[in-house]
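Heads up, one of the protein chains got dropped from this complex, but the rest are sitting where they should.
After this line comes chain A, so read on.
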């Protein structure tokens, strides 16, 4: 009996050892066979990290990569993905490692883009911009990816945020898209009086509320001061407190307990006609195509007592960078240029509704009238304020955003929030 057990264990051990040693060549063999089927003999492999594991984007990237590999049989593209909130953590961990991806997605501003540039993570790709003017001159919004005149990234699209409203609900109560703050409040009041949820907000992850914050700051505080505070945070202007008071004014019109609802969840509620209005990003427009109701959009209303811009919009371009540790920067750039080529830009707009940074990619063939309208709005506006959660130091934006959560639930006053923000701002050198 004992002998039998011993023999069995020996067998087991042998299996394990055999399994271990067999693993590596096996893997190679299998990847060889798959690549052999897709493209003849791949020599370089570039890794690509982005934040769209979800449909419809997933199909878009799969198709784009397949097409790229077909055109460049010597390059293999391997993608890794994580959705928005997870991506923010993942990219921080992966980019600090020894083998970062060759091409990676980034936002612009202090939280991500600038950090990658300043900490020597992103490769200076100015020479590629110089070499291929035909390509580079056709790209909008390069500026946020630059530092000291050097290029560190390629924008994919520019994102902004507007209020989407349900026209069915608006028509029912004879409402029109509001333009001023007072009109906005009276619209919300009418909706509330009629038992509708006026504003849908999913603020579980506090960036959703921070977009309201960005917008009211833009309206209330003068452009000069805001831009100054985005460079070196001070936030001493008393108008910042008033801006928070504006959000406080909105809090009775939100859905119940917005802090316990996620943004995606809230969007689904809105699509199911659970609310009249929702503040959403421009690239979320395709989701509304699934909606059973007529919809429209309006910009964040103007505020008369504000010192800021009446018509500016919030948002920023988002795009890709090449990692400095990349062994194949040429192949990586080739892929990036392919991603931001005219046909791919058009495909991006047409298939997933993202307003591509490629000039002319958003046209009658690729976009609906409303989408063109939204894209033109972004292209025409001179004052686009970056999201506060991306634009300023995270140490400052965090208490600020948490503060907005507390403000909405009524457990903190605007003064208390600004006090905390000021305290954190002082610590920034």
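As a convention for this text, a contact is a pair of C-beta atoms (placed from the backbone, for glycine too) under 8 Å apart; a residue touches a chain by one contact, two chains touch by 3 or more; residues count from 1.
The definition used in the following text is that contacts and distances are computed from a predicted model.
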Worksheet, complete the sentence: The chain missing from this complex carries, among "Molybdopterin-synthase adenylyltransferase", "Raffinose/stachyose/melibiose transport system permease protein", "Na(+) H(+) antiporter subunit F" or "histidine kinase", the UniProt name "Raffinose/stachyose/melibiose transport system permease protein"
Worksheet, complete the sentence: Missing-chain contact, candidates A:43, A:119 or A:373, resolves to A:119
Worksheet entry | Listed residues A:81, A:106, A:259 or A:386, member touching the removed chain | A:259
Worksheet item: Looking at A:153, A:178 or A:206, which residue reaches the missing chain?
Response: A:206
Discussion item. Even though one chain is hidden, which residues of chain A still touch it in the full complex?
Written reply: 85, 88-89, 92-93, 95-97, 115, 119-121, 203-206, 255-262, 265, 269, 274, 394-395, 398, 402-403, 405-406, 409, 411
